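Quick one: the structure is below, and I'll ask about it shortly.
As you look at this complex, bear in mind that one protein chain is not there, while each of the others sits in place.
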C-alpha cells in the first residue's frame, strides 16, 4: 500500500476502535460515513423520539450529532482529545424523518488545543440546519484507543 | 388562591402542556422537578447508552439536559421562545448511573431576546459538571401551548 | 485589622499592582471601582473615538471593558489567570458620552479552570448593554504580581 493508503487505513481503524466503545452513537444510529486527518462526516436519521416541545428536532440532538463529528475529527491524530467547550447556532428547524449530516473540519491546532468547525446539513435540500464550533484539549500521556 | 399561587399554578400548567409534546424529555426520562418564572430545574439519570468513546457521559447529553432546562425556563412567560444559540463548557466527567440536575436561570431579557444560564450538577457530591448559556428569541404572534 | 479587612486589603493591593502594569485600562480611562474575591466592578466613559461605522459604541470596546473586569475578578486569588476564551452578546447600543459599568462575578472554578459572568450596564438608566462570559485558566507555578 502507498503511504497515503496506510494513513487512511490507520485513521479508519482508530475511528472504528473508538466507535466500538461509543454507546451514544451506536444507540442513536449515528454512523461515521467518512473520515480523514482532522476531518469527519457523520450522519443520523431523526426519529420521533428526538422532537422537542415545539415539534421540531430538539437542539440537544443537533448539538449531539455535531459534537460527535467533532470528537471523531479531533481524535484522528492519535492522542486522546476531549471536548472542553462548544457552541452551536441553530439556523433552521429539522423534522422527524430528516437525514442529517454533520461535517467536522479542523480549523486550527495550537499545542494541546484544537478548534473544530462543524456544519449540520440536511442533504436532501442542501440547507444548513446548525453551525457548531468545538474546542478540544489533548490529554497528554493518554494514547488513543488505537494510538 | 392567592395571586402568587395562581401564577405558580399557571406556570406549572404551561410547562406540563409543553412536556406533553416533548418526546425528547419523555423518552430520556428527563423530568421537570421544579419551575418558576424564568427558572427551571430538570433532572436526568444517566444510563449506559449515553456514554461516549471515552466511557464517560457524552457531551451531547450534558448539553441536551441543559438545553431542555433552558427551554422550560424560557417558555415560562407565555409566548413561544426558541433557542437561537447556546454554549457549553464541560468541567468534569459524569458517569453511567449518575443522577444529573440542571438548573436554568434567566439572566436578562431585552425585547425578544433572552439569556439563560444553566448549571449541570451531580447532587450526590454537589460538583459542577457543566456550565451552559443559552440565547433565546421569542416568536412574535405565537402564543405558547398554554399561553 | 480584622481578618476580613486584611483580605480586602490584600485583594486591593494585588489589583493595584496589576493595574500599574495595565496599559490598556490606563490609556482608556478604565477604572477598577470595586473588587472582592472572585468579583470586580470596572467603569469606562465612552468617547467619540470608540464609535463604530454605525455611530454606536464599537462592540470591540464593550467586549474589552467586560474582558478587563473578567481579568481583575479572575486574578483576585493570587495565581496568574489568563483568558482562554470568551463570548459576548450585544443587547442594546451604547452611545458616545455614556458611562458604562462592567460587573464580573465568578460562576465556578474547577481545577485550573474558571468561568466568569460579566454584565455591562449603563447605570444612568440601569439598562443592560451586553452580557459576557469568560473562561480563564490558571498558569501553574506563576504567582501573581502581588501573590
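First chain written, first letter: the chains are A, B and C, and each begins at residue 1.
Just so it is clear, contacts are C-beta pairs under 8 Å (C-beta built on N, C-alpha and C of every residue); 3 or more make two chains touch, one makes a residue touch a chain.
This one's a predicted model, so the numbers in the text were calculated from it and none came from an experiment.
Q: Out of A:36, A:91 or A:139, which touches the unshown chain?
A: A:91
Q: For chain C, which residues lie in contact with the unshown chain of the complex?
A: Counting only chain C, the missing chain is touched by 18-19, 21-24, 26-27, 48-55, 58-61, 63-65, 67-68, 71, 75, 80, 82-90, 145.
Q: Need a quick check: the contact residues on chain B for the chain that isn't drawn.
A: Residue positions of chain B that touch the missing chain: 85, 87, 135.
Q: At which residues does chain A meet the chain that is not included here?
A: Interface residues of chain A facing the absent chain: 87, 89, 91-92, 107-108, 110, 113, 115, 117, 119, 127-128, 131, 133, 135.
The rule we apply is simple: only the chains that are shown with their structure count from here on.
Q: Suppose each chain is reduced to the average of its Cα coordinates; what separation in Å results between chain B and chain C?
A: About 29 Å, centre to centre.
Q: Hey, how far is the Cα centre of chain A from the one of chain C, in Å?
A: Between these chains, centre-to-centre, one finds 35 Å.
Q: Which chain C residues reach two or more other chains?
A: In chain C, 87, 135 touch at least two other chains.
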